[in-house]
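In this view, the complex is presented without one of its protein chains, the others remaining in place.
Presenting chain A:
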Amino acid sequence: MDEAQKTAEFMARIENGEKIEANDWMPEEYRNLLIKQIHMHGVSEIMGAYPEKEWVPKAPSIRRKLALNAKVQDEIGHGQMLLRLAEDLSRPYGRGREALMEDLLNGHVKFHNVFHMPAPTWADAGVIGFLVDGGAIITQAALLESSYAPYARMLKRIVAEESFHMQYGESVVLALAEGTTRQREMLQGAIDRWWEPMMFFFGPRQMGQSAEKMMHYRIRTKTNEELRQKFINRYVPRLQALGMRVPDPLVKKDPVTGEWGYTEPDWVRDTEMVRNNSGPQSQARLHLRRQAHSEQRWVREAVMHATALATV
């Protein structure tokens, strides 16, 4: 069977709602799109732990410290599970964990814009759990029906764990909203900082070529705009209920179409920030990651060596 025929059969399977497994034949384009998506998702989970980890020692109570630490553990765990999937897909290219991690350190794989930003106050730590995780939950829930079965299965597990993240983030935000004027101002300040990055988070209305192709292969099934609208629709009423201001005068629901308006984020500036790792915290966090990776290399080598000796 030639390539074109195999691709046609593959597409018929996809259109029939069938799921693809790691060892199934797949067009190279499908494999590369999956690697791009899952690799980016995996390293974003890991880089996403950094802004929150900064707040573990500074969290205001032992319970908050425990909970935030548990969330950081979850994010690193999700990164590990997703990188395994990207590694299985990268096997034909002879690339494993080391290569995928080096890609992050060398700037060959991007991570989500939100994790390049600083988290200057405790309210930022809470708003990350509330808005950033809220947005991530929406995109991940939309991927539960992905045509790539290993990804869909893993996301089911990840989303179940995110359920705690959602309640935790809301709990921190509620505590601040119930608090003093200063606490409420701190919360408003964090919302002001995170609103625009969240609009960027879902990507442009006019999707790029890869995103379009991912829709074609049903790796994802919702457009950027659909996801952003779901997010605004859920979170604007919640922010308003808390008496918080959404820092964008264009955020209004069109009474006819039901669509929410919003100010376009600075697409050029933020795309460049993600591409060049030139955000306020990009290099500092990558530095920590690089340090962990290189300073612990000798440990990985030592245990590999010891295992090799033991099995001689």
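The rule we apply is simple: contacts are C-beta pairs under 8 Å (C-beta built on N, C-alpha and C of every residue); 3 or more make two chains touch, one makes a residue touch a chain; residues count from 1.
One rule holds in what follows: contacts and distances are computed from a predicted model.
Peer 1: Could you check which of "Phenylacetic acid degradation protein", "SusC/RagA family TonB-linked outer membrane protein", "Aspartyl/glutamyl-tRNA(Asn/Gln) amidotransferase subunit B" or "Fe(3+)-hydroxamate ABC transporter permease FhuB" matches the UniProt name for the chain that's left out?
Peer 2: In UniProt, the chain excluded from the picture bears the name "Phenylacetic acid degradation protein".
Peer 1: Among A:L33, A:L100, A:I138 or A:M186, which one touches the chain that has been omitted from the display?
Peer 2: A:I138
Peer 1: Of A:R63, A:R91 or A:R269, which one is in contact with the hidden chain?
Peer 2: Going through A:R63, A:R91 or A:R269 one by one, A:R63 is the residue touching the chain not shown.
Peer 1: Which candidate, A:T7, A:Q183 or A:T221, sits in contact with the chain we can't see?
Peer 2: Of these options, the touching residue for the absent chain is A:T221.
Peer 1: Looking at A:A241, A:V256 or A:A310, which makes contact with the chain not pictured?
Peer 2: Of the candidates A:A241, A:V256 or A:A310, A:A241 is in touch with the missing chain.
Peer 1: Identify the residues of chain A touching the omitted chain, counting contacts across the whole complex.
Peer 2: 18-19, 21, 63, 66-67, 70, 137-138, 141-142, 144-145, 149, 152-153, 156, 159-160, 162-164, 166-168, 170-171, 174, 177-178, 221-222, 229-230, 233-234, 237-238, 241-243, 258
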